[in-house]
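The complex appears here minus one protein chain, its other protein chains still in place.
Think of it as A, B and C in the order they're written, each chain with its own count starting at 1.
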Amino acid sequence: MQAKKGEWVQVYSVILSPNERAEHLPESTKKVPLEMRVKGFLINDFAKIGDIVEIETPSGRKISGKLIAINPKYIHDFGEPIPELIKVGPEVRKILHEPGRDEVE
Amino acid sequence: MQAKKGEWVQVYSVILSPNERAEHLPESTKKVPLEMRVKGFLINDFAKIGDIVEIETPSGRKISGKLIAINPKYIHDFGEPIPELIKVGPEVRKILHEPGRDEVE
Amino acid sequence: MNRYSYQAVMKRKNEIMKKSVGIDYEKFRVEGIAFDYERMMKEVGYSIEEVRKIQDEVSVGRTPLVELKNITKLVRKISKPGKGARIFIKDEACNPSGSFKDRRASLSVYHAKKKGYKGVIAATSGNYGAAVASQAAKRFLKCIIIQETYDSRGIGQPEILEKGRACEAYGAEVVQLSVGPELFYYSLLLLEQTGYFNASLYTPFAIAGIETLGYEIVEQLWERERRFPDVVVVTHAGGGNLTGTVRGLLKAGAKDTEIIAASVNLKGLHMASDEDFNRKSFTTGHTGFGIPFAVFPDRSDVPINAARPLRYMDRYVLVTQGEVFYVTEMLAQLEGMQRGPAGNTSLAAAIAIARELDKDKIVVVQETEYTGAGKLPSAQLTFAKKMGIEIKRGDPIKEDKPGERIVIPEHPSQLGVIEVNLLDLKRSYIKETMKRNNKHNFSEKELEFISEDLRLPIEAVTQFIDEEKEGKSNAKGR
Partner (left out) sequence: MNRYSYQAVMKRKNEIMKKSVGIDYEKFRVEGIAFDYERMMKEVGYSIEEVRKIQDEVSVGRTPLVELKNITKLVRKISKPGKGARIFIKDEACNPSGSFKDRRASLSVYHAKKKGYKGVIAATSGNYGAAVASQAAKRFLKCIIIQETYDSRGIGQPEILEKGRACEAYGAEVVQLSVGPELFYYSLLLLEQTGYFNASLYTPFAIAGIETLGYEIVEQLWERERRFPDVVVVTHAGGGNLTGTVRGLLKAGAKDTEIIAASVNLKGLHMASDEDFNRKSFTTGHTGFGIPFAVFPDRSDVPINAARPLRYMDRYVLVTQGEVFYVTEMLAQLEGMQRGPAGNTSLAAAIAIARELDKDKIVVVQETEYTGAGKLPSAQLTFAKKMGIEIKRGDPIKEDKPGERIVIPEHPSQLGVIEVNLLDLKRSYIKETMKRNNKHNFSEKELEFISEDLRLPIEAVTQFIDEEKEGKSNAKGR
């Protein structure tokens, strides 16, 4: 897939490699780089996924990085119905309808 | 895939077949049935997709229909970035920043 | 004949409607087609003080009135010297379920509870569903929302799916139907089977609930600016929003405010067509409702529709889908407000209108709605593209083609409105009234009623009736 100048894209770069990172990090963090992903408009005339490109971010900065997505879409969603939660509504409504203290007082 | 009693499912049924529908419908509507989809908790002990089952809806109605989904998730999302819209923000901000009438008056 | 067949149920229509709204509409009938509208609103509805009290109980209303300073500034940049009215927006997204529909639902559900109904049913693919579901949750009533959701391929528009999701989040049952006007038949059937209250959008309750909106606009603007709004722009669909808002404005004393109705232009798309169903991005606030409900209000799900838009409309304008998406983006990017898009129909119109008005005028946009996945322009336009609709930048009015092309403006100066000739609508009202009642002659009281319902002198009414008769006989003679 190829991106053209002006298209909305996402780039990736490593900010700190493992040996450049701060001290006193947990083991799982220490061994991986500090990575960055930023979106912006492609400055290069053409580029394909994996190319090092330059983008202009919405704040007007020009930064470079590896092209990892073209017109990236948001992938978060509503998830699935959660069986452990889906009956909470009926349950609490039922408790509220049970004859109880507050009616008596 | 199999659903168990109490699971959140979706059923389907035909309300009106084409010949039972109202008069004066557009051609594209006239030739198809009026269909219904409703979600609720499965009343049958077990069922598989395609079975005619009974469910209890959130309002407490018991209705039957063809089982078409088990724990159905919402599929609508944010869509994709729209190239025709994504530059509107920068454009209108630019117009606002251009020296113009309102500064002079 | 099967008791549940389309024909059998439709025959029981009046009986079912009467039981499910608990209103004896007959007592307001004066003579023939004439009925006493104000008496109905007074006796069946609630006073604005009562409505306020009911809404305060459930935290509905009293939403902020926000001045759109940056959009106003933008409008002035593209207007002639001295032009560019100030634009305010009533941020109705701040209601509990995210739209002004909470106002209507709060009254309907309150009334249902008071009258002892065990549940409520509403037939709507709009935000009204979530509003009724939310209010029903608050008042412990069962709730069924009937939505026209899918086409015959089982494809649903993301905005409608989102509204269904919202209903379910409040514990409501959502009955999703495929395309067709028989949704009304199925609603009647469910009302009959459950004995629930018909939370119709067209009862006096549902209209009275909106009056606070108009009232608050006047109160809030007065407090800040010591004046009435010059123009209020109202998104127009079934007519309730307009009717209720203007009644509230009038009750608060804003008698000289110009009322402009705005709908999205969907000309050429057939509302009952399975093919056209998913070729539109707007599920309400469009001409598919706006025009038919203006020219024949009593097509609704109650015997007498309390929404009478032609009584209250000074001007009626259309905007295009592309314009609404464009201003939705503007609202987020210039005012830091993510809202709509459907609620921004009147904003799109207001921008075009503000350009023509003097700087010292005030235009109030009467609603916003919540947004998110499914509702956002990105979701709607991605869906539109999948349905084969062309999306392009260009002149949003000249190049617009509902069902085939959505045109996003290239510049805010391209935002404009299409005028609807109100006299033509009033003429159509008369034509429809004659046709549907198979009636050519009207009594004095009927003529008076039509004159009030259309805000038209009796002479004009009789002239239109005569022309229609002539047209009919001419047509017959040909």
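Throughout what follows, contacts are C-beta pairs under 8 Å (C-beta built on N, C-alpha and C of every residue); 3 or more make two chains touch, one makes a residue touch a chain.
Computed from a predicted structure; not experimentally measured.
The chain not displayed here makes contact, within the full complex, with A, B, C.
Set against the missing chain, the residues C:M10, C:A169 or C:L447 yield one that touches it, C:A169. Panel shows subunit C; residues 58-59, 62-64, 66-67, 69-70, 91, 94, 96-97, 133-138, 140, 166, 169-171, 332-338, 372-373, 376 of it touch the chain omitted from the view.
Touch with the hidden chain on the side of subunit B covers residues 77-78, 89-90, 93, 96-97.
Residue-level contact of subunit A with the missing chain is found at 15-16, 20-22, 25-26, 28-29, 32-40, 57-61, 74-82, 84-85, 88-89, 91-93, 95-96, 98, 100-102, 105.
FYI, only the chains that are shown with their structure count from here on.
Shown here, the protein chains touch in all possible pairs. In this assembly, A is the chain whose CA centroid lies farthest from the centroid of subunit C.
Remark: subunit A and subunit C have CA centroids separated by 37 Å (rounded to whole angstrom). Shared interface positions of subunit C, defined as residues touching 2 or more other chains, are 165, 171, 373.
Across the assembly, subunit A contributes 77-78, 89-90 as residues in contact with two or more other chains.
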